[in-house]
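Left out: one protein chain. Kept in place: all the others.
Chains: A, B and C, in written order; residue numbering restarts at 1 for each.
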């Protein structure tokens, strides 16, 4: 195949990727956008394969076959709640692929005194790729709740990280400075970077993983872009930088929604409960609990109900039960809306995905800024497994670790029913005065069971 | 200066241009955006000059000096109403510059058997540049109302245009095909393209000029981008394509707002009045006229007033008078808002610029979609020199030439006062049944004088 | 062949030499960097328009795109004579293919949920 045609095809692929991403800007065009993206990728692979006339394709075909089967298997068997760890896993694979490609390319060109820029790009690609790989794997293990991985923290950890980073940089520099030993230094650099990825992520709390994953996603894009500089291939550069930008912006959005800086997520710790924060025992002195029957009675006389889902709904897989409840209420002339906090759950847009899975109409989902002014006119708010995103301390207590985080102001409603299993704290580890408020009632139960019980009580009564 | 540094500086310039353009997306950052853009241009010029160590700068300095003085003079003496023609003029200059640069470059490289792509780019740059030049000059002359330019239409005009275009293309092809005579063919091609620019624009009605100017603006960007391909300079390519995209989108926006296709603007004619449209005499049978005093009395008892400016306000330079009236009414507890139609006037955003010149607060300017639902609660609408944009036939009469154009629905207000000098039609040349509606009153006068009179009457009364 | 090469032919005239100097984008590398910078801008412009509802699909979808390393892996596997190069290349192909195929499929699954109600 003529090289000009390859170049032009790659340009077409670039354009398709951009249109694919543009498709994702609207729910209506998102499916098409994603298909455009995969079409583009397919085209890129086909063009690349046809670029070489005679070659032993066995290994390549085997590789693609294995990858496809494994990818399909993972994509179709995964639970929707396990999405974060799956993304992390894929991400890690991408990173490792970058490491291998850059390493292999180095072997090919090292004897032909490659250009400085190529050597630098190779080192960058290997460094970022390696950090992405181990970082993502650790993130995966944490989210999957694998037992052998705990939040490991020890003094001097930051120093260790710094040391690993500097060592990685140093050998990257040697790759470029002493090209005759480039291969040796390259793998040494990779080794240190692998270590860096582990120790960077291992100390970060499991609940902060989504931010880490978005950031690593950005890294894997940058690694691909760096590989593009290695191969002087503009397709890799463009696709990689699109992903790099996307990951950075998502990271940024999550940090803003949690009112924390990226540095704080990566290196800081949240204050442990009871430190100088309020004491849980004091806060929870006046908690009133309720039953499914009682909640059903309240709902029967309500005219406006808002449901606020949180991470607990995902854990309990309560979305279908919630959807049934919402349908029942709507049929009985109750206005039902959902209040969606941007960081409810553990992924940006987590609640939207779950509720969409349960067929809840798009129009009923309201963003924070839209729903907040309506709580004062709301008869009953049902909080299903949310905690931090409805904690009024974020507004009232300037010393709270989550101070400044925007919240759903459910405490302004006439009655708030909170469904959760205990008084244990959410991700941020702080007590929630909402649970003891005068207008609050706790329904201690698993999210799904509680909602099913309420619905049963409604149907009976 | 080292070539790498030049390249990097150009990259910085590119980034500055993009941030400059991004600045224009918000009124608050627009001034800074424009400054960033000019800073970028300055940097580009300085870097380019310092790229060569020893050279006779006399001509260059003279050229820049003359250009700067002339540019400043034009920019500071122009009336705000004459903005369209000034943009057209500058546009033409840019186009001619592209023609000259490509021509000169051809002379430099022609003996060294230049690459095909360079020859093609040169021809494209010359062709587009030449069309932009004469097209813009004609547009300028029309808008300036120069006597010797009329809407010239003759049968076979489309054929002539096609012929000129094909001839231009043919010689462009020869530039590339017979490089040994490239220079000769180049200028021949330019000659035909100059002709094409003239005859393309000369038949288009003066009122359609803004669309033409936006389109030519896009062309001048494309010409610059083509020059970039000639010189293999990515700065010119990026800056040129930014402008190309911008012009195309503006063209598109204007066409949509007028509910016409670009082809119709460029080649079609609006139906002449009286053809199969309604007859003016019939439409205007029941027109009621009013006086400034009467309008003042109505305003005294009004609680909500909307002012709808149009091209006539620009002609009469009535914006300051309108601003005074609005201030007076606001001080006397009348709610005053302005209804801004996207194609009121003769430039996109024309009314916004004029009203901003007269210090009318941004918040009082409402776009069409926002203001339309409020007309039913409006006591008095004052239409100042607008016509087509308030013509209800666009909604009611499917045979009207402006049928389908979205309008400001002033006819739904309790009373409509229309200030214009006569019953003569606006740009589209169709009668306006609004003027004869039961709730309409005509105030026949120059826009500025009428508003001044109303204000005087208010102050007295 | 690029400008600098053409102009080497025309080295006689001092004039064109100064031009080589300043024509910009003389080097391949700077063009690649330009492409990178422009793509980052496009990414930022587009991503900031994506509504929160679509953030999770965006995350997995863009993750799939980052599997573009697959193209690099193919190029390497195709190019590599040394045994190790082929092994690395094939491994990279497997990993990158999983990233690509899995990423796009899982995004499709997720988006399917949004569409059902439509």
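Note that contacts are C-beta pairs under 8 Å (C-beta built on N, C-alpha and C of every residue); 3 or more make two chains touch, one makes a residue touch a chain.
If you're wondering where the values come from, they're calculated on a predicted model, not measured in any experiment.
Asker: Need the list of shown chains touched by the one chain that isn't shown.
Answerer: The undisplayed chain, in the complete complex, is in contact with A, B, C.
Asker: Touching the left-out chain: which of A:234, A:290 or A:415?
Answerer: Checking each option in A:234, A:290 or A:415, the one touching the absent chain turns out to be A:234.
Asker: If the missing chain were put back, which residues of chain C would it touch?
Answerer: Its contact residues with the unshown chain are 1-3, 13-16, 18-19, 22-23, 25, 28, 31-32, 34-35, 38-39, 41-42, 45-46, 75, 78-81.
Asker: Go through chain B and note every residue touching the omitted chain.
Answerer: Given the touch definition above, chain B has residues 17-18, 20-22, 24-28, 30-31, 33-35, 37-38, 41, 44-45, 48-49, 51-52, 55, 59-60, 62-64, 66-68, 70-72, 74-76, 78, 80, 83, 86-87, 90-91, 93-94, 96-98, 100-101, 103-105, 107-108, 117, 213-214, 217, 220-221, 223-225, 227-247, 249-250, 253, 340, 342, 347-350, 352-353, 356-357, 359-362, 365, 367 touching the missing chain.
Asker: Touching the absent chain: which residues on chain A qualify?
Answerer: Against the left-out chain, chain A lists 1, 3-4, 6-8, 10-11, 14-15, 18, 48, 51-53, 55, 108-109, 111-115, 118, 231-235, 238.
In this section, only the chains that are shown with their structure count from here on.
Asker: Measuring from the mean C-alpha position of chain A to the mean C-alpha position of chain B, what distance in angstrom results?
Answerer: 46
Asker: Return the residues of chain A touching two or more other chains; collapse runs of consecutive numbers into ranges.
Answerer: Chain A, residues with two or more chain partners: not present.
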